[in-house]
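Just one protein chain is left out here, and the rest sit where they should.
Chain lettering (A, B and C) follows the sequence in which the chains are written, and residue indices restart at 1 in each chain.
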Amino acid sequence: MPRKTQVQATINGEPMDFLCEPRQSLLEILRDIIGLTGTKEGCNDGNCGACTVILDGRVVTSCLVLGVEVEGCEITTIEGIAIGHTLHPIQQAFLENAALQCGVCTPGFIVASKALLDENPNPTEEEIRFWLANNLCRCTGYDKIVRAVQAAAATLQETTA
Amino acid sequence: MPTVFIPSPMRSLTGDQQTVEVEGSTVRQVFDALDQAYPGFKQRLVEDGQIKPNIAIAVDGEVTPLGMLEQVGTESEVHILSAISGG
Amino acid sequence: MSTTSHEPNMVLVNEEFDVVGTRPIRHDGVDKVTGRALYGADHDTVGMLHGSILRSPHAHARIVSIDTSKAEALTGVFAVVTGQDLPETNAGTMVDTGGGNVDLKYLRENILARDKALYRGHAVAAVAASSLHIANEAAALIEVEYEVLEYVGSALDGMKKDAPLLHDDLKTNELGEKTDEPSNVATHFQFSKGDLEKGFEEADVAVEREFENVTVHQGYLEPQVATALWNEDGRLHIWCSTQGSFVVRGACSKILDLPVSQIRVVPMEIGGGFGGKLDVYQEPVAALLSKKTGRAVKIVMTRADVFEGTGPAPASHIKVKIGAKKDGTITAAQAYLAYEAGAFPGSPVGAAGMTVFAAYDVENIVVDGYDVVVNKPKSAAYRAPGAPNAAFAAEQVIDEIARALEIDPIDFRLQNAAKEGTRRVDGPAYPRIGCVEVLEAMKNHPHYKSPIEGPNRGRGVGIGFWFNIGFPSSCTIMVNDDGTVNLVEGSTDIGGTRASIAMQAAEVLGIAAEDVCPTVVDTDSIGYTSFTAGSRTTFATGWAAYEAANDIKRQMIERAAKIWEVDADAVEFENGVFKSENGSTLSMNFKELAGKLGATGGPIVGRAAVNPRHAGGSFAGNIVDVEVDPETGKVEILRFTVVQDAGKAIHPSYVEGQMQGGSVQGIGWALNEEYYMDDQGRMANTSLLDYRMPTSLDVPMIDTVIVEVANPGHPYGVRGVGEANIIPTTPTIANAIHDATGLRMQRLPMNPGAIMEAAWNQRK
Partner (left out) sequence: MAQHGDRVRMLAGGTDLLVQLRSGALDNVNVVLDIKTIPELNEVAYDPGDGLTLGAAVPCYKIYNNREVAQAYPGLIDAASIIGGTQIQGRASLGGNLCNAAPSGDSIPAMIALGGVANVAGPHGERTVPVEEFCTGPGRNVLQQGEMLVSIHFPAPEARSGARYIRFIPRNEMDIAVAGAGVSVVLENGTITSARVSLASVAPTPLFVREAGAALVGKPATEESVKIASEIAREAATPITDMRGTTEYRKHLCEVLTRRALLTAIERAKEN
């Protein structure tokens, strides 16, 4: 068995260190080693977006990042989106707009949407659809997801205005 | 009397009749009566006292989960279908 | 691309209720937006091993030998299993797993191949190891010697006289009669009514066309996963992603030859199914590995496994002929349906035969159906199984006749629409149905009234019918002293059914949806409940909740009577308040009475087990505008409206969600999705990059109209809504493409290359 490396990273604001094999992906580390199973695996080749996390401020698919690559990095997963005991406006908007059915793609969509609104607080519908095109949803037809992101953008702008 | 709708592959048995009226207050009784009138009928549909696995019986438009035990009214329609897979 | 909704979604309400028809936040919502909800792959237990399955690289091959010694020798490997580890059976032993009758031999051989590998991806052996990486390495070390055989790539090839046989023991079944010669045709059936010849003689116009559907996949985002622990006490525990925990229990019981009492299935949250998670695949394999190792074993499929090793929707070859008079009356209709079952019998061709002309009142019809085994994965259910293939054919021929007769395509459908009393070709006469109401809602929609302008643009319409089913469901409800209730049920929640079931109980009890706490439990903890499929869950399990709530209501009335010292029949319950006239007016609301239960005789539990019949079919229709790039053949969906009869929308948001989701699956099916097979019968595009499901950027907002034609067979008039919505989409888009380009597309997918080819052929 390949020797394991010790890696230190900040995950959802919490400094952590873990041992990982060079071949293990960040997705495997998050789910199997650290136990943050909110990040989902749908394809393991970067094409479904279910494993989306924010890595040093940029959304990536964690299945295409090696665990050993995140030494010293800041990582935000779905478990780190809520603000303390309060849901993030995007999470609230997904609930109110019925933007999920089976819910397995939902963590990836919420994390990707947060990164979008952090960068572009007032996106057009086309900008939302373009940004989220790396996240597949098979249940909703995207309609209610796009509406939820629009609603969340509006809420966030009210609160910041 | 209940009316039984004969599927085309079985109309050879009924001399091409598309519907047949027979006595009976359960599917079992209806099939017994049919077999009396048209011998060989039951053996096409029934195995060890049960409706054959790939056949479904509908009474008044609803496929019955009770099979041979299903009640049949005097005005009832009985249909013989091949069981649909999936849902 | 086309963006923003053109019209607000509409609900054509037929009856108002307090809770039913409102839009509360789903009970499992918070867990699912925070990542806390536990899905199959999230299950972990102490000492759990990881399984990996070795699959056949060939579409059709005899298994000469399997040498597992190198795999077993690898450090970290705990066990290896092959088809020899499953009990042997002869063909013809039919068993009911709860998912319908199947041949036990075929059921077992699909789990692990025995003498032959019948499709690329067919499971041949499996390994349990301390890590997934080691399990995968070990699986690759298993040496299998194959004798590669000629494969059957399509239904028509399989029906040829000289076609290679998949099963030496398979004979054609015709309504109980079996042929003597072995064949790849598992079943032939014929439905007929009236006199077809006479019907076509009366016709002024007749159109006959042939159509090809290719294999497509449900495309659920969560791959199949199962963890099994075969305990030393002989009990088998399975944690899995399934649409039916009791069906998994039933299937594993038959496959492993173990009584159901010895199996407990825990349904984890499920990441989509659409019919594809009714059958078992790796559950029995994980069980065998657990038995050999004494440890829990988890097997998670890869995406390629999902495409090659689970059941897709079948390809088919369909011929449809329809005749009509100048005045627009359809006089005759005929269909020839050859469906691919996959490697084992059981395509949804029966349903296709019943639905192909189900939207129309036609006197003379003949439908012939063939279920043909081919060297592809055993087909599985996918949203209205069988019907979309047939609709792709029939709804295009209907469109062509309407054009030939110069009648508006909706008026033409209205003129011939099925109604209460219309007899389907398979015999049954319709109860109250909403076919006409759906067509009228389409005709009245601003989308249909708006002009379609601009070059290379076109509009299409189409409709579809699905039966929906009843089947058994159970429910238990416990009253808490704070006036809330806990609801226990067994239907996997695949799209908000905890809410739609809880809301029906809340309506009966006169409490808020939020005062019901619904939980989906394992097979030890609730009465038998059939799968989440057939658009049945809100209808049937909702009905069980309704009955269980009424059981509580009855007991609460008795308790109020006891407290007030009156007869039970002197107590009324209305709008959540118990009342009795006893000189003065006595009254207590549900919460008040709930608080008194402990002191007045103890807890109250309501329960119900139902097996409802009158599921009431659902009709759905589409209006679609497209633009076709004349230089590339690429189709853009400009505008999409879906109309469906929900009977009664319990939670309209999730009904809309079903309609929008089905529509977008239909768009993918129409434009891009296909199993692209190479010349060896292997799928070439086994990733989500190359199997092109629609992304958010490929579709516009999907406008919905919920029509409510109450189902007389349900207390709130519910008709299942999960399936009918996908049926009209492929032909509607084809009709729109024809309107835009004059091309009649007779093969799916209608991808850019196919459209350019059709355009070039038309010019030739």
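Going forward, a contact is a pair of C-beta atoms (placed from the backbone, for glycine too) under 8 Å apart; a residue touches a chain by one contact, two chains touch by 3 or more.
Because the structure is a prediction, the values reported are computed rather than measured.
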Partner chains on view for the chain not depicted: A, C
Residue among C:A73, C:V148 or C:A684 that touches the chain left out of view: C:A684
Contacting the left-out chain in the complete assembly, out of C:S253, C:T310, C:N375 or C:T695: C:T695
Candidates C:N622, C:N672, C:N711 or C:T729 - the one touching the absent chain: C:N672
Selected residue (touches chain absent from view) among A:N12, A:T39 or A:T52: A:T52
Omitted-chain contact residue, chosen from A:S25, A:T39 or A:T140: A:S25
Subunit C residues that touch the omitted chain in the full complex: 1, 140, 631-632, 634, 671-672, 676, 684-685, 689-690, 692, 694-695, 697-698, 751-753, 756-757
Positions on subunit A contacted by the hidden chain, ascending: 22-23, 25, 44-47, 49, 52, 55, 58-61, 63-66, 68-69, 112, 115-116, 130-135
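The rule is short, and it goes like this: only the chains that are shown with their structure count from here on.
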Topology of the chain contact graph, where touching chains are joined (line, ring, star, complete, other): line
Inter-centroid spacing, subunit C versus subunit A (mean Cα positions, whole Å): 29
Approximate Å spacing (C-alpha centroids) for the pair subunit A, subunit B: 57
In subunit C, residues with contacts to at least two other chains: none
Numbers and ranges of subunit A residues touching at least 2 other chains: none
For the subunit C and subunit A complex, residues of the former touching the latter: 1, 3-5, 23, 25-26, 28-30, 32-39, 41-42, 44, 75-76, 131, 133-134, 218-223, 269-274, 300, 302-303, 494-496, 653-654, 656-658, 660-665, 687-689, 693-697, 699, 701-702
In the complex, subunit C residues that touch subunit B: 94, 96, 100-101, 173-177, 187, 189-193, 275, 278, 346-348, 350-351, 354, 366, 380-381, 385-386, 426-431, 467, 469, 471-472, 531, 533-536, 611, 613-614
Subunit B to subunit C touching residues, read off their complex: 5, 7-10, 18, 43-45, 52-55, 58, 60-62, 64-65, 77, 79-87
